[in-house]
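Next up is a structure, given as structure tokens.
Removed from the display is one protein chain of the complex; every other protein chain stays in position.
Let's look at chain A:
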Amino acid sequence: MPPTNRAMRLLAWAFWVAAAMAAPAQAQEAPAVPGSGSTADHSKFPALKGPFSSGLEVTQACLSCHTEAGDQVMHTLHWTWDYTHAETGQKLGKSSVINSFCGNVGSNEARCTSCHAGYGWTDVRQPPPSDPARVDCLACHDRSGQYTKLDNMAGHPPLEPVPAGAKTITGADAKPVDLARAAQSVGAPGRDNCGNCHFYGGGGDNVKHGDLSSALIRPDLATDVHMSPEGGNFTCQTCHVTEDHRVAGSRYAVEAKDIVDAHLLGQPRDAATCESCHGNRPHAATPTGMKLNDHTDRVACQTCHIPSFARGGVATKTLWDWSTAGKFKDGKPFAEEEFTQSDGQHLHTYLSTKGNFEWAENVVPFYGWFNGTVEYTTAETVFDPSLPVEINRLEGSAADPDARIWPFKQMVGRQAFDTERNVLLHSQVYGPQTDTAFWTNFDWSKALQAAAHYMGTDYSGKFDFVDTQMYWPITHMVAPAEDALKCGACHRPEGRMAGITGVYIPGTGLPPGGIIGLALLAMAVAGVAGHGLLRLLGRKGKGAHHG
């Protein structure tokens, strides 16, 4: 046998042995599970192949399988923007309330309803169009990352051809959306889906809430221990549990004190509270932990665990003074950018369209008693204009067992009101085609008159501006445990609880018992010193041996 032949055989033998040894291993290796968490790959559905010429066509395709989804969404607050408070009876919701940011939706629709979870709601005096195909599925379920909504088209996305200068709801330059790609990408909402509206409320990144900003799309651990990919990597609905498209959590009726049965921990609940997962006594049974657990009935988790908001490098608007809007420089509207964010970005501090602003990062919250109920100053609420008007009054006090001390963003405003009737006024700011809207015509009397007429409210025709305050519960941006407030942050004179009344907080100042006690101690020391002095004098006088 030639040597080469033998070598070939040897090689072949080695191959077979190796193959035989490898074979069982191959047989045991299961094929990869398809679908990555879902039983459906939406890119395989013929209905989603496209092409689509509008958002509505995509929704119709979605509804061809998810037959009840549109109807479900139309029963939610994301659709109705209408909320009647069970306790106060007030009619709230975005379509009704006046806030201290852009003011009101009515008469500004196509702009404000750009964040509506639907397409084409152009008159909020009426409910949104009663048509399941007008529900915007993609706003929440697009996972391609390129779906967006124009900032002035009542919820419609930018499509070819995009008008020059068009912007999206996040303030970015609008690019045409590939609807088929978006439709095939659908999945459970990510942080960006919710954030596209909720991070940009009030006209920009983190303007409104203070604890909801683009910093939460990929936050580091120090910014949000739950949402950080280094931490829990939560999406919004990890806590804001949804059922039939109804999302848990409300800013009008907050679950301010959630008493959880410890035996049911871990069971699915639809309350978006810390206690849902952590319970009411979450600290370890150490001396310190037990003391901290004693706080949970009167102090909200957020109070210690969110030491400051607007963290992660995005500032929040803390003051908006509408009264200075309308000034011109050289006959033209102008802008000032006096605030520099930590990333170097300059933020507007004056706009002729909007007035003066103040901004802040890493803001120490305002603290107040809160039982979860807020009462709004609506267009009908008469107030005393010599005092700051509370746009949303927080209910609760130390004497209210359902109230706890909560952290808030306190928004300071100056807003138009009717000097005859002492009520807040609606304003029409958006309306490029009108000769009344403030942003187009810079004339308050026209803008206020037009809004009053549109909303059907009485207006005396006389207006001025009143100081306002608005409160935003702080509940996101939970810091890692080691960054939580230490006891001394509150238990000190002029500490964080300085404005809190009705509860005894040790360390914030000497109570009467301490003052009397100190006096007693001082008398003892003085008495002893006097006694000692007399003994010394007596000894000198008598030359005595004792004493």
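Basically, a residue touches a chain if its C-beta (ideal position, glycine included) is under 8 Å from a C-beta of that chain, and two chains touch if they have at least 3 such contacts; residues count from 1.
Just so it is clear, contacts and distances are computed from a predicted model.
Trainee: Select, from "Thiosulfate reductase cytochrome b subunit", "Allophanate hydrolase", "ABC transporter permease" or "Malonate decarboxylase acyl carrier protein", the UniProt-recorded name of the complex's unshown chain.
Mentor: "Thiosulfate reductase cytochrome b subunit"
Trainee: Quick one: which of A:G145, A:P432 or A:P511 touches the chain that's been left out?
Mentor: Residue touching the absent chain, from the options given: A:P511.
Trainee: Just one of A:V364, A:L387 or A:L537 touches the chain that is missing; which is it?
Mentor: Hidden-chain contact among the options goes to A:L537.
Trainee: Would you write out the residues of chain A that touch the absent chain, in ascending order?
Mentor: Within chain A, the residues touching the omitted chain are 287-288, 290-291, 293-294, 297-298, 398-399, 401, 486-488, 491-493, 502-504, 506-514, 516-518, 520-521, 523-525, 527-528, 531-532, 534-535, 537-539, 542-547.
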